[in-house]
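Step one of this worksheet: look at the structure below.
Only a single protein chain was left out; the remaining protein chains are all shown in position.
Lettered A and B in written order, each chain numbered from 1.
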Amino acid sequence: MDLLQIAIIITKIIVLTFLVVLPLVPVCVYFERRFSAVIQDRVGPNRVGIPLTLLGFKKDFHFFGLIQPIADGLKLFLKEDFTPAHVRKVFYWMAPVLTVVPALITVCVVPFGSPISLFGHCEKLVIADLDIGPLFVFSVASLSIYGITLAGWSSNSKFPFIGGVRSTAQMISYEIALGLSIIPVLMYFGELNLSNIVQQQADHGWLLLPLWGHDADHTLTSKLLFWFPAAIAFLIFTISIFAETNRMPFDLPECETELVGGYHTEYSSMKFAMFFMGEYAAMVIGSAMIITLFLGGWSIGFGLDAYVAKLHIGDFYFGGFIHMGCFLTKLIGFILFFILVRWTVPRFRYDQLMKLGWVVFFEAALINVFLAALIVAAPELKTAIIGIGAVLLVVLTAAVIWVAKVSEETPKVLRA
Amino acid sequence: MAVVKLQRPKLNFGEKIYFGALIKGFFLTMTHAVKSLLGKSAGAESLASSGLGVTMQFPEQRWDDHLPEYYRGAPALVTDEQGRERCVSCQLCEFICPPKAIKITPMEIPSDDPWAKVEKRPLEFDIDMTRCIYCGMCEEVCPEQAIYLRKDYLFAGFSRAEMVHDKKRLYEIGGVRVGLVNKWNELK
Partner (left out) sequence: MPSYLFWLFSTVMLIGGAAVIAFRNPVASALSVVTCFVGLAGLFIGLSAFFVGVIQILVYTGAVMVLFLFIIMLLDLKDEEKRAKSLAPVAAGLGLVVAFFVQLIGILSRSPNLTAPALDNPVLAAAAAGFPQNSKIAISLNQGKLPDVHLIGHTLFTQYNLPLQILGVLLLVATIGVVVLSKRQAD
């Protein structure tokens, strides 16, 4: 590994993590406040800007209050960092870091754009082009549970503890649905490498919009047939991401009406900001995963990607930056969707949440795996075998629904 | 109180699956978002909105023209048409004031004064606006109809001392009140 390569990797880490994803967090907060306000017929923060009147100009410059996030961040920096006397100090200090760091590490497998090439040197817009992309994201994201659990426990008071316990149980439960729901997608692509998955979607149509790039291996019929398991997977995955990132309607760990602030009740200043940052970074990464797997990642779609990739000035192929812009646009669109959901869907009860995860999504994802396998393998199977498979699938589904119904009935004899 | 036992409604399949309600909800929130971006939210007109939601954006736009008749702003002292201070410093308002915001130092009117017959007037009349709760008791209790709650509401200062209105300031806000005012009718 020569010096140039190391320099490129470090540049990628700094630019993609600290100049693209981290700034997205305050942008998220800004959109959260502004879009929430608009939904509720309010205005939201639109004032913070450059106070030109102080310098003798006629008008202040406030560009829709876009500088608000900086002011928010500054406020959190300057607040008193208070450590209550009753906490378990070491763990109390460790917890916020343990939530932020995993969220930021997961950035490294997200493909931000198509490769950029300069002087014949081609560089992918991914920090680490691992062959185990989604698995890496899940495994590292699962580490952020420790932060929340430790925060709840080390705060040594009841509301944070309940919040931490709730969050742990919720995140572990939904990890299963999360992992199972994308198996059909991985089966379809035959890949775990996220850049290859996106490239395939750019060439042959997004998973949820397979309308272009048909050829012998990717016929329109096969793609449209796979649309159904893909849509089910998308639904389960998206809702599980909501639960995984503790967003509304599943934000029971920090449910204000019951738990004050949940696991970060005892935190203040920058330590609180780190929880906040970790949460929003997880939301950004979650949206990035949904977009990458189901909505074509950086791809513009409709067969335009090949043209964009060929755009160049001299030896500099800059199509990757256009793709990156497309990716970020999709990302912000999805974040707006997250916010829209927050103000639309009321909070679930905890038992409803658990039931949704274990009884509905877990089973639905399993059946979906079966369905997807049948559809993917269909061209190579005899008609009779497909028929048997379909019958088995229907029987299995009916059995699962029956079991779910039976388990729902209230037990006749109550425990003493 | 009688105990009413409620039967939980039986949900049909469509209601159980929750998606219909979800989509209805999305339409509702999105309608609100679009309408408030266009400045057409319900009530935007009557609330004089700034064009975004129903909110009036304060320093540029003000509610002043829309203040209702019964609006209770800052308490202030008034003079009559001859320029006489109406207040005779009976100190009733000072005693009735629930948060004890009013402080009056009475003085005797010297005999060479044209209004010597009134006998008393306030030497100092301070209303601490950090304490005032705009209840209007002072206005109601005043036998001389000298103190009124005006429509001024914008008071800010950098120190507590700035927030205390002295006699001069109070007369500035109050101005002149002409004629005999019946304080129970609409005119204030």
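As a working rule, a contact is a pair of C-beta atoms (placed from the backbone, for glycine too) under 8 Å apart; a residue touches a chain by one contact, two chains touch by 3 or more.
Remember, it's a predicted structure, so these values are computed and weren't measured experimentally.
Trainee: Which visible chains touch the chain that is not shown?
Mentor: Looking at the entire complex, the absent chain's contacts are A.
Trainee: Among A:Thr168, A:Gln199, A:Thr344 or A:Asn368, which one is in touch with the chain left out?
Mentor: Result: among the candidates, A:Thr168 touches the missing chain.
Trainee: Among A:Ile13, A:Leu143 or A:Met270, single out the residue that touches the unshown chain.
Mentor: Within the whole complex, the residue contacting the unshown chain is A:Leu143.
Trainee: Give the residue, chosen from A:Gly190, A:Gly333 or A:Gly387, that touches the chain omitted from the document.
Mentor: Here the residue in touch with the unshown chain is A:Gly190.
Trainee: Considering the complete complex, identify which of A:Asp60, A:Asp81, A:Asp131 or A:Glu256 is in touch with the unshown chain.
Mentor: A:Asp131
Trainee: Which parts of subunit A face the unshown chain closely enough to count as touching?
Mentor: 90-91, 130-132, 135-136, 138-140, 142-143, 145-146, 149-150, 153, 161, 164-165, 168-169, 172, 175, 179, 190-192, 407, 411-416
Heads up, the rule we're going with is that only the chains that are shown with their structure count from here on.
Trainee: Centroid from C-alpha atoms only, then distance subunit A to subunit B, rounded to Å. What do you get?
Mentor: 49
Trainee: Taking the touch rule as given, give the residues of subunit A at its contact with subunit B in the complex, in rising order.
Mentor: 35, 37-43, 46, 340, 343-345
Trainee: Within their complex, state which residues of subunit B touch subunit A.
Mentor: 22, 25-26, 28-30, 32-33, 35-37, 41-42, 44, 50, 52-55, 57
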